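Note that this complex is displayed minus one protein chain, with the remaining chains in position.
Just so it is clear, A, B and C label the chains in written order, and each chain counts residues from 1 on its own.
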Amino acid sequence: MDLTALLLQQMVNAIFLGSIYALIALGYTMVYGIIELINFAHGELFTAGAFIGVIVLSALQQAGWVESHFVLTLIIVFGLAMAYVAVLGVAVEHVAYKPLRNSSRLSALLSALGMSIFLSNGMMLSQGVSDRAYPQVFGLQAIEILGARITKGQIFIILLAIALMVALQLFVHRTRLGKAMRATAQNRTMARMLGIDIDQTIRITFMIGPALGAAAGVMVGLFYGAVRFDMGFIFMIKAFAAAILGGIGSIPGAMLGGLIIGVIEVGWAAFLPSAWKDVTTFTVLILVLYLKPSGLLGESVSEVRV
Amino acid sequence: MVRQELQKLAVYAFFLAILLIPMLGFRSASFEPDRALKIWGVFVGILILNFIVKAVRGGRAAVEAHKEPWTERTRERISRIPRLYTIGGLALLAAVYPLMANNYMIDVGITCLIYVSLGLGLNIVVGLCGLLDLGYIAFYAVGAYTYSLLNLTFGVSFWAALPMGVVLGMVCGCIIGYPTLKMRGDYLAIVTLGFGEIVRLVLNNWDSLTAGPNGLFGMKRPTLYYPSFADGGFSWVAYYLKSLPALYYLILIIVVLTIVGVRRLDNSRIGRAWIAIREDETAAELSGVPTTWNKLLAYALGAAFASVAGAFFAAKLSYTNPNFFLFMESCIVLCIVVLGGVGSIPGIVVAGFVLIAVPEIFRGLENYRMLAFGAIMTIMMVVKPEGLIPASRRKRELHATDPHPHEESDGRDR
Amino acid sequence: MKKAAIIGLCLVLMWGTTGMAMAKTLNLGTLSPLTGPYAQDGTDIKQGVQTAVEVFGPVEGFDKVEVMPGDSACDGGKATMAANKLINSGANVVIGAYCSSATEPAQIPLMEAKIVMITPASTNERLTQKGYKYFFRMPPRDDVQAWSTVQFLEKKLQAKTVALIDDKQTYTAGLAANIKRFAEENNLVKIAAHEHITPGDSDFTAVLTKIKSINPDAVYMSVYQPEGSKMIQQVRKLGLTSAFITEDAVYHPKFLEVGGPAAEGVYLTFAKAPDTPERQEFEKTYKEMWKVDSVGSYAYYAYDAAMMVLAAIKKCGTFDADTLEKTLRENTWQGVTGEIKFDDKGDRKLAHIVWIVKDNKFVSYWDPLTGKDL
Partner (left out) sequence: MAELVLQNVSKRFGGLLAVNKLDLEVPAGRILSLIGPNGAGKTTVFNMITGVYPPSSGTIRYKGHQLNHLRSNRIIAQGIARTFQNIRLFKSMTVLENVQVGLHCRTKSGAVRALLKTPFENREETEIIAKSLKLLEFMGLIEHRNDYASNLPYGEQRRLEIARALATQPDILLLDEPAAGMNPRETADLMDLILKLRDTGLTIFLVEHDMKLVMGISEIVTVLDYGQKIAEGTPREIQQNEKVIEAYLGTAAKAPN
């Protein structure tokens, strides 16, 4: 393996991992943007998406659809997983966050944490403690470009991730609902006065963010081959870091942050002592926040008003 | 009204079915709806019960509205008991506990007390100063490893290692505190979380110093020295606090000292500055409180208390491992602080026991334990966000410190 | 047999007349993680012991045998609590714990209370080097397994360069360190790289690509099953052609299920398990009892430990630690994981053999003791 191939391969690895982080980070950023709450249960919503994906995919595989209707199968798998998690997201919001909208940050955060523990253990009880195998519908074959290998699954996943992000951007900027979301994020009181239904907007946010997370969950399952009830935690921390790195509340920021975290992780593990990979991620995060507290693309906090 | 409620009920039941049936029904590729339907039934049952209770109460609501809720009434009843009796009774109970309990119960007691002292320490940072810390367990690790390493390499005794651990903990507190001083609450959460993970990973990766994931083993237990006049001479003899009751009393003393310390801080000039910062940082700064310094101080002191608990933990187990200091532990300590009631010392003591001992009692239910833990946390926050025993500020009796005001007082004396 | 029964009856009658007529129970405690990420293996251990009690049937001198499950949660603090609970509720023998980091602190109260403790899973060498008389270990130690692996690398694969991957946990890092030590001692195998991953992570492509660029003859994968299953798929997707060797924590039916075709050709070290009728019987009973399709690897050790303890108590007639310890040490026992014979430290003289995944099954492949194919 020569140097170009090595670098190219690591780049593929980084972009792939980064786009998954970015998709999960979007959920954090959107929710934070609109209700200023870290949705701790997001990691579990992501895992739930992966589980629904494996349930549907296994069923369709048994029915022989993977061979006969490959594209349709994927659409159904992603669609159902995202729909389920969207409902779950709204349910979580309704139960754990809505009653706390006007209380202190700390209680809301604790409620989110409790929800995260509850969902994670609920999934453990319903889906078992050991990992569940994901049908490998894309196989193990890979395409070789300049010595770097990329599987069909990877290409599909990266393209889908990009498509979802573009769709989200369009939604937020072009549609009425998206504009309402942005208005609510900017100033909730003002938005209410302008006749925007805040509850509705928050509900939509809690559908879209987790649904993107669910898509990421299915992607993780499809590529890495297994899902487990506690896999949300590590992805949560990294995506969380990505969202904050990019500037929490900023949608392009989450995408950029995801990619950067992916590059840092892969880059460090690839060329430097791999045991210190996570230490580096966190150190970079702390440094960025210290030097630029609003994150890379975040709006700088305006001057203190007294 | 009733129709609306019924409609709501139907919607909830429908959504619950959507949520529960796929997750519970498909454990493997085949569909087994029994379990899913049963659990769905339970949930719907609860909803219906709730509906009935609401409907029945609806008529009575007007009558009962002026009645105080039972929690208020109990609190009032408790507050009527003189404080001295309450505290004395609890102290007596704590003191005689090991005489009545078996080793297992004492061990549970010790664990509870360790978490109580951690909760009290975190209370300084989160409860008093209002800084959200998700990596608090790192300081616990610092204490544990400081004692372990000092004892194993240099044979330093527990008591000598304690101040060193405290100092190191405070230094670490300042290191994490410094870059976070300017940050907003939520950024603070992720940075402290990151810092906690960094500490654990460093302990895990620095093999030559910390033995990495192998952990350190064989630390001596804390000692008591008593004079001996054997052989005509005079010498100090070490007595190792090896038995569980002895260790229990040691941690009990640590907790009592921590309570006294935190209470004193709470009621001091520094404590008031912290609460002022928690309430309104800008106003505090503009009332002459050096916020930066006081925030650092809060981190450092919180870390110092955790460090003491950590050293005790390492000495008690005679073993440490980086895996004992996972993020989940930080969460549990934070839960103790928040569930107990932010800033409330009795609340933290109660919550410490509730969160550690109650799951221990229900250990038979194994996996359902954590499920309930999560659910209770959320429900608690929704229903009673101020915690089990909300903090109340100290009231002053006028006659105790009568200022003897005179007519010409100008309100400003220097 | 009849005589013993009569004596037993007499004894019962005697106690009955002296007013001490209570059921005499033999309490087998287990310590394993029943919650948390290792709950699967922990449950396997508990179920293995319960199966043994069921299969063994009544023990003379005791009215019934009861299993007391303790949850160590793979955490030192919780493990000592659970150990103390077992002591207080009258456990006579304890089988556990799973994680070395839980076994080590739990040893202290159990040894002080003079209770025989047999670990079905912990392999850290330090556990048996502290001079604890009542501590026994069913699986081979880290260094034994590492020795087998290095033998295999040298003699069978004739690998010149090896890359190590571990996830920095007590067990996995211990194994990797031992392999490194043996390899450096005889200088036949060169360690070309030593990489680490994070437990719970999913993406290992960076580290694997790094290894691919070094292109070692073999890669030693010192991880637990969940990471192992995911890693092997990425290995194939990246087109890594080195031989892959891994250890007994990966020897789990889940590895085959999740790994699927990617797992083909992976070598594993696992205890030599003769395909005896007893073993088949055990597997059958276990699957029936717990309604599962496959038997987890630690269930075998736990089952053997429990069967051996019950047989030993039957033989010496008491669970008194000193007598029981002698009986266990002085005899040779037959189990589903092969012959059980302890040395003076409490370790078993048990070597691993190398297995290979073939047609989605674990197949025995090579014996490091004889150097022959199986």
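In this text, contacts are C-beta pairs under 8 Å (C-beta built on N, C-alpha and C of every residue); 3 or more make two chains touch, one makes a residue touch a chain.
Nothing here was measured: the structure is a model prediction, and the numbers come from that model.
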Option from B:Ala161, B:Leu203, B:Leu250 or B:Ala284 whose C-beta touches the chain left out: B:Ala284
Options B:Leu118, B:Ile270 or B:Ile336, residue touching the unrepresented chain: B:Ile270
Residue in contact with the excluded chain [from B:Leu24, B:Leu247, B:Leu301 or B:Leu339]: B:Leu301
Touching residues (missing chain, whole complex) on chain B: 261, 264-265, 268-273, 275-276, 279-280, 282-292, 297, 301, 391, 393-396, 398, 401-403, 405, 409-414
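The rule we apply is simple: only the chains that are shown with their structure count from here on.
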Given chain A and chain B, the chains that contact each of them: C
Relative to chain B, chain with the most remote C-alpha centre: C
Pair of chains with maximal C-beta contact number: A-B
Closest chain to global C-alpha mean, per-chain Cα centroids: B
Distance between chain centroids, defined by C-alpha means - chain A, chain B (Å): 31
Centre-to-centre distance between chain C and chain B (centres being mean Cα positions), rounded to whole Å: 36
Per-residue multi-chain contacts in chain B, two or more chains: 205, 367, 370
Multi-partner residues of chain A (at least 2 other chains): 124, 128, 233, 275, 278
Residues of chain A defined as touching chain C within the complex: 1, 6, 9-10, 13-14, 16-17, 124, 128-134, 136, 140, 142, 144, 149, 151, 154, 220, 224-226, 228, 230-231, 233-235, 265-267, 269-271, 273-275, 277-278
Touching residues (chain side chain B, partner chain C) in the complex: 102-108, 111, 114, 204-205, 212-215, 217, 244, 313, 317-321, 323-324, 360, 363, 366-367, 369-370
Touching residues on chain C, where the partner in the complex is chain A: 37, 39-40, 43, 168, 195-198, 200-203, 205-207, 209-210, 212-213, 215, 226, 229-230, 233-234, 236-239, 254, 257-262
